[in-house]
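Below, a portion of the complex is reproduced, with chain positions unchanged.
Chain nomenclature is as follows: A and B, assigned in order of appearance, with residue numbering initiated at 1 for each chain independently.
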Amino acid sequence: MSIKVGVVGAAGFAGIEVVRNLIGHPEFELIAATSNELAGKRIEEVYPNFVGCTDLAFTAHEDAPLDSCDVVFLAVPHTAALAQAPTLMKSGASVVDLSADFRLKDPAVYEQWYQVEHTATDLLAKAAFGLPELFRSDLEALAQRRSQGEPVLVGCAGCYPTATSLAAAPAIRAGLLGDGPVVADAVSGVSGAGKKATERTHYCFADENLEAYGVGTHRHTPEIEQILGIEGRLVFTPHLAPLDRGLLSTVTLPLGDSAITQSQLDELYQSFYANDAFVSVLVGGKQPKTSSVAGTNRAHVAAVYNAHANVIVATGAIDNVGKGAAGQAVQCANIICGLPETTGLVSIAIPA
Amino acid sequence: MSIKVGVVGAAGFAGIEVVRNLIGHPEFELIAATSNELAGKRIEEVYPNFVGCTDLAFTAHEDAPLDSCDVVFLAVPHTAALAQAPTLMKSGASVVDLSADFRLKDPAVYEQWYQVEHTATDLLAKAAFGLPELFRSDLEALAQRRSQGEPVLVGCAGCYPTATSLAAAPAIRAGLLGDGPVVADAVSGVSGAGKKATERTHYCFADENLEAYGVGTHRHTPEIEQILGIEGRLVFTPHLAPLDRGLLSTVTLPLGDSAITQSQLDELYQSFYANDAFVSVLVGGKQPKTSSVAGTNRAHVAAVYNAHANVIVATGAIDNVGKGAAGQAVQCANIICGLPETTGLVSIAIPA
């Protein structure tokens, strides 16, 4: 018997990619895709890649059969999830939230960076962080609770935190990090700026351009620090580059006294991700390419020991809308529903 | 029991996309991917999108277990298929050829445009043309013969012929075409120029550039004329644009005396492709977008009646490496093996 699912905010880039992942998912049945703005329009009218692939139409939030859903994906702006999650969970649905509302464990940190009150701290306390490779047991615990009839909540990791943390976590969890700032310079494709037409997303301004943005102020900073346990030490600088899908994070980790060789580092990383279907470690000098994972839920990581300055330079490539948002959400949904986490997520990127 | 398949010339853009389509195909088992140049290298070393997806390595042609294959895909330059198909078929394999060697029914036309002798005219006579939506019964006849133990041969349509013919065929087969030249101006992404690194495929020369090429001399001209039955009337001008995957053909068809309305034209096209899973007709003023079909075996077509000059402007969008090559080859293979033609080919393009 299929598991009924709905997507709230289905018309945005993350939401519609959840829809794409759900069409053809062998266990989930998509019964609602909401968009107040586009209510009544067939999905294929708005996104013509779906022509011939689905008859589903967007529905207004209030008209959607969300209370018949077993799982609801929230692909909404922050604060909207704060408002919607409690209602959905009361109706019995588990919630996989792609917004920032249930990521930061400390409401005070949320309130500091997002400048808004956290109005669902009780749910936050019981939510799991949705980055399975680093917090799988928390998600499995939710699966256990859900199997006993309790609606559960996942706050999925953001795109920059996913790539940055997958790149840095093996070294940091192994205790290799010394003193000083951790520098994460990350570059994202334009889809990261969202579907809204703005000067930033205008082709003629984004094309043939590179720029940093949100320098020192990007809200993914505390999220990365929380994941990696490096509070107050992260210098995170996001950049925009002229491509659609793709995110590369380059993390420079100052080493402590521990000596390490490149081959030990390779082994450490390979061992760390040995059981993760979606994360591959590149060794032998190969570097992750975002094109290798575009359109998928995969991540490629590498770590290079740099003796010159006694640091590790770790890199992680993902599709910001895939593993950085929609793919990860479906992966988390798979886990909390007791399914193999790869269910419906096995696509391979275009070769070149 | 799975059907054993091999890919000859698996390292090129068309070959590797056949490989991508075959990994995960539920009925075909890929047992050989040849590349004399890259023999011994694991596929994932050469194309890192396959990291974690396959352990297969390229093999030299002579070392590949091609005689154990039920079906062999030839993704080789023209003339190479002439040399290889007879041997493969003698060993019992059916052949799906992506090259130009078995497309043109008249060897004299082949020899005129390709400036080389056709050395397998007996096979050519028995081959079917691989464009299922327009010649499905020929392919089904091959399925019948193959089911009786006879190795069969498909000469798959080229990329420009596929998009151009899918756009123009419904109008032409309905007898709407009047006198005068048929003009097909088509634009392709750079992958159409192949994997070889040249000035044409150099990023800095292809980026931010549009140009026509092969004006009046492109070898797809006689192929399109054969498909559409418009010998000597086609003006085909291909162009290059700065994208990876995608091909759009715009065909201007002079009308005869028959009167037609836009709604009749829409109905004609919708009816023509009513039973084709991979071809969708856009109506209501919508125009095909190559991004809607990138990475897939789908085609989008539209036809506009232009009273101002009494012509039809028909447009067709495909992924030149997908429906224009590898996807189509797998679709043909499905048919000659008696499988549903959509088997393993149901992916949906990235929304935006």
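Just so it is clear, contacts are C-beta pairs under 8 Å (C-beta built on N, C-alpha and C of every residue); 3 or more make two chains touch, one makes a residue touch a chain.
Since the model is a prediction, treat every value here as computed from it, not as a measurement.
Asks: How many copies make up the whole complex, given 2 shown?
Replies: Taking the entire complex into account, the copy number is 4.
Rule of thumb we're sticking to: only the chains that are shown with their structure count from here on.
Asks: For the identical-sequence pair chain A and chain B, what's the CA-based rotation angle in degrees, nearest 5?
Replies: 180
Asks: Please compute the C-alpha centroid of chain A, do the same for chain B, then give the distance between them in whole Å.
Replies: Taking the average C-alpha coordinate of chain A and of chain B, the gap between them is 36 Å.
Asks: Okay, in this complex, where on chain A does chain B touch?
Replies: Contact set of chain A toward chain B: 13, 16-17, 20, 23-24, 47-53, 191, 195, 208, 244-245, 277, 280, 282, 286, 289, 291-295, 298, 300, 346-352.
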